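What you see is the complex with one protein chain gone and the rest in place.
Chain IDs A and B follow the sequence of writing; residue 1 opens each chain.
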Amino acid sequence: MRSHHDMGGLPAGPVARGEHDYAPWEKRVDALMVLLSAPQRRLLRVDELRRNIEALPPDAYDRMSYYERWISAVANTLLQRGVLTADELGRKMTEVESRQEAP
Amino acid sequence: MTADSDIHAHDHDHAHGHDDHAHPHPTRADADERLTHWQAMEIAVRELLIAKGIITAADVRAAVEAMDARTPALGARVVARAWSDPAYRQRLLADGTAAVTELGIEMAATKLVVVENKPGLHNLVVCTLCSCYPRMLLGLPPDWYKSRAYRSRAVREPRAVLREFGTTLPDSVEVRVHDSTADMRYLVLPERPAGTEGWSEDRLAALVSRDSMIGVTRPDNRA
Partner (left out) sequence: MSDALPARFAPGARVTVRRMAPPGHLRTPWYIRGRTGAVERLCGAFANPEELAYNRPGLPKQPLYRVRFRQRELWPDYAGAAHDTIEVEIYQHWLEPAP
């Protein structure tokens, strides 16, 4: 069975030509990938990231933006590797989100 | 994008503010409304990694700066050199990684393959499985390169995709698509436009667009 990401040759509409400037958070996701995969750290491989992206459910894959998929993959890979735990990541995300609610 | 721009893929050595908004390159600012789940995840992952001493905030800023320093001007410089210097052109076609290293561009973990356009051959690059792209030469890829439409159709109907970019090729010209499925990264060496004899490399480089090095356009009809 063809995997959802393996789309070569499938029908599709016109190529949308618009381009967006990358947002700072997107560039930081890219930076994390580069830093964590660098030879002096080797905390993830791009192949692990790709595997995690390919494992996203099809609707999530289509709905998520490019860097949303990659940060999801970075987090999942770090969990799989034991660099982070779900608990500490969950707590930190909650704390980050609560910062916005401060007056 | 002039020949004076630094072609080395290393960090800028100018002082940098603490704030991403001080960055000179145009970016879309993070939205003022609520953080999305994924934006919060990025912040959380980064802060945890910093707290654990795995990376530093300076590392992140430096990596972003290094990425911003890579623009298609690097690739254009390589193309202009190949157009001007036949011996360099041969080295570039024989071993792309080694040849761009001569100009101070490091390919990191991947290998560069340069594919030349000729009067009877037009090359087009795609990554159907994800978004593999010669970032060390061209910077970050455009959204359309990563889109479903491009990844799906470039392999199956390349000529129709090329027409959408304003490029029409007669049937006498072979269209050859390269799907970057593994460890190679591809750069198209466009044909040198007529009427450029004797031009300096700077002047030649200004003719070479990012899109012509991906293969969706040719230098004489770039937008």
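To be clear about the criterion, contacts are C-beta pairs under 8 Å (C-beta built on N, C-alpha and C of every residue); 3 or more make two chains touch, one makes a residue touch a chain.
Model, not experiment: these values are computed from the prediction.
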Point to revise | Of B:A80, B:V155, B:V188 or B:V208, the residue in touch with the unshown chain | key: B:V155
**Study point:** chain B, residues in touch with the chain not shown (by the definition above)
**Key:** 111, 113, 128-129, 155-160, 171-184
Exercise for review: List the residues of chain A that touch the chain left out of this view.
Suggested key: 1-3, 6, 8-9, 45, 47-48, 50-51, 54, 80-81
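As a working rule, only the chains that are shown with their structure count from here on.
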Point to revise | Contacting residues of chain B [partner chain A, same complex] | key: 20-21, 23, 26-31, 34-49, 52, 54-55, 59-60, 63-64, 67-68, 126, 128-131, 140, 142-144, 146-153, 155-156, 161, 164-165, 179
Review point. Touching chain B in the complex: which residues of chain A?
Key: 5-25, 27-32, 34-36, 41, 43, 50, 53, 62, 64-68, 71-72, 74-75, 78, 83-84, 88-89, 92-93, 95-97, 100
